[in-house]
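A single structure is presented below for examination.
Complex shown without one protein chain; remaining protein chains in place.
On to chain A.
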Amino acid sequence: MRYYARKFAFYLVALWAALTLNFFIPRLMPGNPVDILMAKLAQRGGTVDPSARRAYELLLGTNSGESLLSQYVSYLGNMFRGDLGISVSSFPTPVSEIIAGALPWTLMLVGIATFLSFVLGIVLGTLVGWRRGTWLDSLVPATTVLAAVPYFWLALILVAVLSSAWGWFPLQGGYDVILSPGWNADFIGSAIYYGTLPALTIVISSVGGWLLGMRNMMVSATAEDYVLTAKAKGLRDSRIMIKYAARNAVLPSVAGFAISLGFVVAGSIITEQVFSYPGIGSKLLQAVQNNDYALMQGIFLVITVAVLGANLVVDLLYAVIDPRTRVSG
């Protein structure tokens, strides 16, 4: 029991530290939302009367003259109540509404892509590790090269070939804008169709990591005595590979997968940018570009909580799976 209490205490302290950083880091950025809004309107509208500045200051409430400390205290209070504030860049939409609108897209796209990439990497890694020394070994450098290629470049190449040149996939967006979002076949089909290429780029660029890790664990697992014993018993090769070697070799990858699920929330800023995909990553970019403190804090909070949550789950799972971790060393 003390183990769990200690873990929870640690996570509470980590959460507080993260919340504090979330508050201070955006405020270290130069500029203020009103001037950026003015500059943006001037650039896009051509005419901004100087009187507009006063109006926008009043509107956005950025010139309250409150001290940083009292802002911090009210910020913590608001976070505790779940009030994330009002976004400045999408004024006057509440931050929670923006996040709620963007999060499902990212969760679906990056979540499914991460899962597919994991499964594919594990399956291929098992095969490659089991049949080491054959032509299958060439899969390792092939996929790691794809993982090493800068992601945005890979994505742009795929867009240029599959969307622009061949027209197999739509260029950008989350769904065909003629349709209405909802639980109907047209919309879901369209969302899947629009999401395929972004997901494909994520899978292609990340499968190499899982494959390499699994393959290396397989190599050491196949040298274990229990595999030799299984072979001596005359069991079928596929049975030894899956039930004996892979089952043991997959453990570290499962832990890694749980943690990477936490990062799914953070989304993939570049993916969403390249494909104009409506998700949390593009919202984060928007927040940073507009000095939208509230939106930045809100997104950081969601990311922090997701990563900490995933870690906590892994920690607790490990304690169940492997009793050794519960004993203080």
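Throughout what follows, a residue touches a chain if its C-beta (ideal position, glycine included) is under 8 Å from a C-beta of that chain, and two chains touch if they have at least 3 such contacts; residues count from 1.
To be clear about the criterion, contacts and distances are computed from a predicted model.
Per UniProt, the protein behind the absent chain is "Peptide/nickel transport system substrate-binding protein"; the candidates were "Ubiquinone biosynthesis protein UbiV", "Peptide/nickel transport system substrate-binding protein", "Cytochrome C" or "Monosaccharide ABC transporter membrane protein (CUT2 family)". Which of A:A14, A:L76, A:L107 or A:L171 touches the hidden chain is settled by the complete complex: it is A:L171. Check A:T144, A:N216 or A:Q273 against the missing chain and you find that the one touching it is A:Q273.
Contact between chain A and the unshown chain involves residues 29-32, 35-39, 41-42, 44-56, 58-59, 87, 89-93, 97-98, 101-102, 159, 164, 167-181, 189-190, 192-193, 196, 243, 272-278, 282-283, 285-286, 289, 291.
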